[in-house]
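Only a single protein chain was left out; the remaining protein chains are all shown in position.
Take a look at chain A:
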Amino acid sequence: MTTTTTATAETVLDARGVTMRFGGLTAVKNVDLTVRSGEIVGLIGPNGAGKTTFFNCLTGLYIPTEGEVRYKGTVLPPKSYKVTAAGIARTFQNIRLFNNMTVLENVLVGRHTRTKEGLWSALLRLPSFGRAEQASRERAMELLEFIGLDHKAEHLARNLPYGEQRKLEIARALASDPGLILLDEPTAGMNPQETRTTEELIFAIRDKGIAVLVIEHDMRFIFNLCDRVACLVQGEKLIEGTATEVQSDERVVAAYLGEPFEGAPGAEEVAEVEAAEASQTAEATETPETPEAAEAAEATETAEAPETAQVTETTEAHSTTSTDGEAK
């Protein structure tokens, strides 16, 4: 849709050989990814592929077991607040707003790294305190105007409808004046209309000169939006390229939908599949949907261990990604 000249653009994010292991489970394996300024890069992959874990490695929530992440040439510190201070902001897959704070306060919290006044200045109420507070408020209101929530500045975050909460999370992330923003499934649970507005919002963010790295499952959304797309499967980067390249790649299709079955399905195979499905529903706490089932089935193929053990492991990978942060 909008291709930028990548030759002259500066590399904002440079992840090299990022590997993340949780005990025996390798959630992310040797992933390289670069994001250049003014670029929107998409990260796709089936559930449990390690996308959010990779995000957490980038933002300092996890410390990668191997590999390094550079932001504009400097290696990122292993603390999430330092990463934010360096210039990478993020949103969360499951919305993590400060529910009992107002919309404006949420954005003001996002300004934390870009403001300096400390406890003494607050207690003594020096003139500089008033000025800094005023400037923060103005900047926060600007951002709320940008996402179209300025009329709800005094509302509690928890009272916002779902779509607006997602937007507010983006505004909160933008408040730290990032050079790169990481969006973790920004349109999850949105209707097509809301997805459209989010798409426009992300373009507007890009036009502000902020590079965007976005995880998403909505393929239409991602292929419309992104200059480049990387596909992560089983913790490994399968392919990286333009939307059309990725879209037409057989391995990507296989990862999502499974290998086309060759040969006639005999009664034997049908029984086998049914048995596998039954054991899966018994093992897995969350009932896997079709792509997940395909993925789990694929996991069984690559594994040497007995089938049941593999399924449990895949489920574990699911839970680690969904409860990111807490693990830390």
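Just so we're on the same page, a contact is a pair of C-beta atoms (placed from the backbone, for glycine too) under 8 Å apart; a residue touches a chain by one contact, two chains touch by 3 or more; residues count from 1.
Methods note: contacts and distances are computed from a predicted model.
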UniProt protein name of the chain not shown, from "RNA polymerase subunit sigma-24", "Integral membrane protein", "Biotin-dependent carboxyltransferase family protein" or "Branched-chain amino acid ABC transporter permease": "Branched-chain amino acid ABC transporter permease"
Touch criterion as defined above, residue of A:Thr59, A:Gln234 or A:Gln280 at the omitted chain: A:Thr59
Full-complex contact with the absent chain, from A:Ala122, A:Ala204 or A:Val270: A:Ala122
Hidden partner chain, touching residue among A:Ala9, A:Leu25 or A:Val109: A:Val109
Hidden partner interface residues of chain A, rising order: 59, 61, 79-81, 84-85, 89-90, 92, 96-102, 105, 108-113, 115, 117-119, 121-123, 125, 129, 132-133, 136, 154-156, 158-161, 172-173, 175-176, 325-326, 328
